[in-house]
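One structure coming up, written as C-alpha cells, with questions to follow.
With one protein chain removed, the remaining protein chains of the complex are shown where they sit.
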Amino acid sequence: MKRFIAALLCLAMIIGCLTACSSEEKKDETTTTAGDTAKTDDSASAGTVTTPAPDEKKVINLWSFTDEIPKMVDRYKELNPSFDYEIKTTIIATTDGAYQPALDAALAAGGDDAPDMYAAEAAFILKYSQGDAAGYAATYKDLGIDVDKMIADANISGYSVAIGTRPSDNNVVALGYQATGGCFIYRRSIAKDTWGTDDPKTVQDKIGGGSGSWDKFFEAAEELKAKGYAICSGDGDIWHAVENSSDKGWIVDGKLYIDPKREAFLDLSKKLKDNGYHHDTQDWQEGWFADMKKNGGVLGFFGPAWLINYTLGANCGEGDDSSFGDWAVCNSPIGFFWGGTWVLANKDTKAKNGVAELIKWITLDCSKTGLQYYWANGTLNGEGGTKDSVASGTVMDMSDGKLDFLGGQNMFDYFVPANAYANGKNLTQYDESINSLWRDAVRAYTGGTATREEAIANFKQTVKDSLGIE
Amino acid sequence: MDTNIKVFPRFQPFKVIIYIVCIFLAALSLFPFIIMIVNSTRSTPEIQGTAVSLIPSSYLARNYTILTSKDIFDPIRGFVNSIIISTGATLCSVYFSTLTAYAIVVYEWKARRGFFTFIMAIMMIPGVVVSIGFYKMVYAVGLANNFLPLIIPGIAAPAMVFFMRQYMIPALPLEIIQSARIDGAGEFYTFNKIALPIMKPAIATQGIMAFVGNWNNLFMPLILLTQKKMYTMPIMVSLLKGDIYKVEYGSVYLGLTLTVLPLFVVYFLLSKYIIAGIAVGSVKG
Partner (left out) sequence: MKRKRVSYAKYGYLFSLPFVVTFLVCTLYPIVYTGIIGFTNLKGSTMAFTDAKFLPSLGQGLWDNFVDTLKAPTFHTALLNTVKMWIINFIPQITLALILAAWFTNNQKKIKAQGFFKVVFYLPNIITAATIGILFANLFAYPKGPINDILLQLGFIDNPYDFSRSATASQLNVSFMQFWTWYGNTMIVLIAGILGINPEMYEAAEIDGANGNQQFFYITIPNLKTMLLYTLVTSLIGGMQMFDIPRVFQNGLPQNATLTATLYIYTQAFSGTYQYNKAAAASLVVFVIISIFSALLFVVLKDKDEAKLHKIIKQQEREYRKKVKLAKQQLLKEGR
C-alpha cells in the first residue's frame, strides 16, 4: 500500500509540474509581447540602415535541416576567434516533414529558445520568405546589412534575390550561398560516337542548348537512338527544366493553374517513352544511378553543380566500369535551377549583430575569406573539397571550376551563365506536394493507365481534396 | 505405446511440411536483416547501384567514420537516451495496463462496464489525431526537449489494457485472489505478488512489443526533442537521411544496424518467456 501511495504522489507531482509549467508559459507570453513592442520600434526606423545596439545575449540558436550550415558556422568560429557567441544548433531532418512543424512552433513560441537564425530549402523557402511564415523573418536591412550595395558588389544571382525578397515590403529577408542554375551534363564518349566530337559548343548546338525549345533535343534523341543510346535516363530529368520554364506557377489568384508549358510535359514525357528515347527510370532510384556508369548508355543528365559533386561523381562507378573524366557540361535547352539553401534571421532575435555577421559572411561576403570563395573552390576545410557553384558572380569570376571529372573543363563557364536563366517567379510554397502529384499523373498517362484527360482530372481532384487548392 | 505406433507414421510427412514452411518463413524474416547488415559494409555508390545484395563489401570501417564524423551520430548518447525513453515508457505501460486490467477484471464497481467500453472506444482513435494536439500542448506547456512527454503517455495504453484483460480473464482465477484476501493480504500486495507473476507471459509479450514500438518511434521524438544531447538513435539515423542532395546510404544502413542491435538484445532476453511459455495454467488448482 505504501508503494501505491508513493506512486500516487509521483503522479500528483507530475501533474503539479505540468500546471507549474503552464503558469511559466504565461510569463513567457508577456515577454513576447514586450518583444513585439520592440519590433514596432524597429519597423519605424526600417528603410534606413541602422546600427543596432550591442546584443542582449551572446547565444545564437541556429536551426537547420542538415549539418551543412552548422559546420560553416563552426568553421567561422575557428577562423574568427573574436566571434564570442555560443552557437546552439538544432538540426531536424526534413524526413517525415518534421522540420517545418517544429520550426513553425519554435518561431511562434518566441522567447529565448526561439531560433535566431534558420535555414530553408528550395522546396519550402517561399513559405518563410514570401508565404505564411514570412512575417517571422527579419529584413537583412534591419540586421544592419547594407544589402542593396552588397548584392550589387557580390553580383548575387537574380533568382536567389527574387526568391528571398518579401513582397509585402519588398525587402530581402533570405539569401542563399549556392547558385543552383542547371546545365546539361553529358558523356563525352557518347557525343563523340554520335556526332564525331565532344566539344561542348557542338553538343549544345545539337541538343538546342539555350534555344528555349525542346525541338532540337528530340532531333538529337532520334540520332542517338539510331546509335543505340538514350538522350536522358528518365522523364524526371527534363522535369526541372520544364517546371522552371513555365510562365506561371501552380497557383494563380489562389486557384490551381496548370501552365501550358507544364501541361506540355505530358506530351514530352509520352514522346520520350513511346519512342524509347529514354530508359524510363525514376530519379533517385537504382536504374537512374546505373545509367551514370560507363555502360549506362545515356547521353546526359540535367542538373546544377551539386549534382556533379554529390550524385554523378559518387555514382560514376569504379575501375573499368567508371565514367569518370568522360563528362562535360553545356547549356540546357531551357534554363532552370534545382535546389539550394536560403538563410533567414528571426525579427525578434536578441543577438542581432552576431546573426548579421554570420549571414553576411555566408551569403554576401565576396572576398577571398568569405564563405562563398571557400565553397566555390572546395577549400572550406582545406584543399581538395568539392567545388560548387555559388550565388556571388564576383566570387565565381575569381574561382576556378576546373574538374577532372569533366575532363578538365571549367564548369563555371557554363554554370555561371546558367544562373541567369534561372527564374524564381514561378514558384509557390506548395510546389513540393503538387509536383509529386503532377509527376504521378504524368507517369500514369505515359504508362497507359490513364488517358490524358483522366490524368489531368485525377490530378486536379487530388490537389483539391488533399491540399485544399481548387 | 500402442497409440504411439499408430500415430507415428501419420505424423511424419506432416512434420516435414511444417519444417519446410517454418524454414521458408524464417528465411523471409531474416532477409531484411541480412540485407541491412550487408549494406552497412558497402559503399554508398555500391548500394545505389544494386540495393539488394548478399555479398559483403569492405567499407564497414569507412561507413563508421562517416557515421561518427557527421557530428550527429553519437551511438553512446543515442543509446542511453533511447534506453531511458523506451524502458520508461514500456515499464509505465506494462505496469499500469496490468493494473487497469486488474481493476476491470477483479473488482465490481459501478463504472466498471462503462469504463471498459470507454477503453475500447479510445483505442479506436487514430494516433494522428492525438499527435496534432499533443504536440501543440507539449510546446505550450514548455515540456519540449524533455523525456517525460514521451514516457508518461505510456501509462494510458488502451490496446494493452484490452490485451491484459483478455488474457487475465482465463488466466487469473478469482479464487486465488479470494484466498489471498482470506490470508489477510492487502489488495495492492495481492496485485503485485500474485497477479503480476501470473501475468508474466502476457507482460513479456506486450513488453517486447511496447519496447520495440517506443524504440523505433520516430515522429514524436523528432518534433519534441530538438536538442542534440536529447536525440534518440532513430532521430540520428533520420538526420543522416535528411540531406536530400547527398545521402550516405552505407552509413545510414550501419546506423540502422546499430539501432537494431539493442533491440535484439532486449528481444532475446525477454523471448525466453515466449519460448519456454511459462505455463500459466499451472498456477491454477
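By written order: A and B. Residues from 1 in each chain.
Here, contacts are C-beta pairs under 8 Å (C-beta built on N, C-alpha and C of every residue); 3 or more make two chains touch, one makes a residue touch a chain.
Every value quoted in this text rests on a predicted model; they were computed, and no experiment measured them.
Among A:N61, A:Q100 or A:N423, only A:Q100 touches the chain left out of the display. Of A:I87, A:V172 or A:A290, it is A:A290 that touches the chain left out of the display.
For the options B:L60, B:I83 or B:M209, the residue in contact with the chain missing from this view is B:M209.
Considering the full assembly, A:T281 is the residue among A:S160, A:T281 or A:N331 that touches the omitted chain. Against the chain not displayed here, chain A makes contact via residues 4, 7-8, 11, 15, 18, 97, 100-101, 104, 107-108, 127, 132-133, 135-136, 279-282, 285-287, 290, 430, 432-434, 436, 440-441, 443-444, 447, 449-450, 458, 461-462, 464-469. Within the complete assembly, residues 3, 7, 11, 14-15, 18-19, 22, 25-26, 28-30, 32-33, 35-36, 50-52, 96-97, 99-100, 102-113, 115-116, 120-134, 136-137, 149, 152-153, 155-156, 158-159, 161-163, 166-167, 169-171, 174, 178, 181-182, 187, 191, 201-202, 205, 208-209, 212, 216, 218, 234, 256, 260, 263-264, 267-268, 271, 274-282, 284 of chain B touch the chain that is not shown.
Just so it is clear, only the chains that are shown with their structure count from here on.
For chain B in complex with chain A, the touching residues are 44-45, 48-51, 70-72, 135-136, 139-143, 148, 152, 186, 188-189, 192, 218-219, 222-223, 226-228, 235, 238-239, 241-246. Remark: chain A residues 1, 3-4, 14, 18, 21-22, 24-25, 28, 65-68, 70-71, 88-96, 98-99, 101-102, 105-106, 109, 121, 286, 289-290, 293, 306, 309-311, 314-318, 339 touch chain B in the complex.
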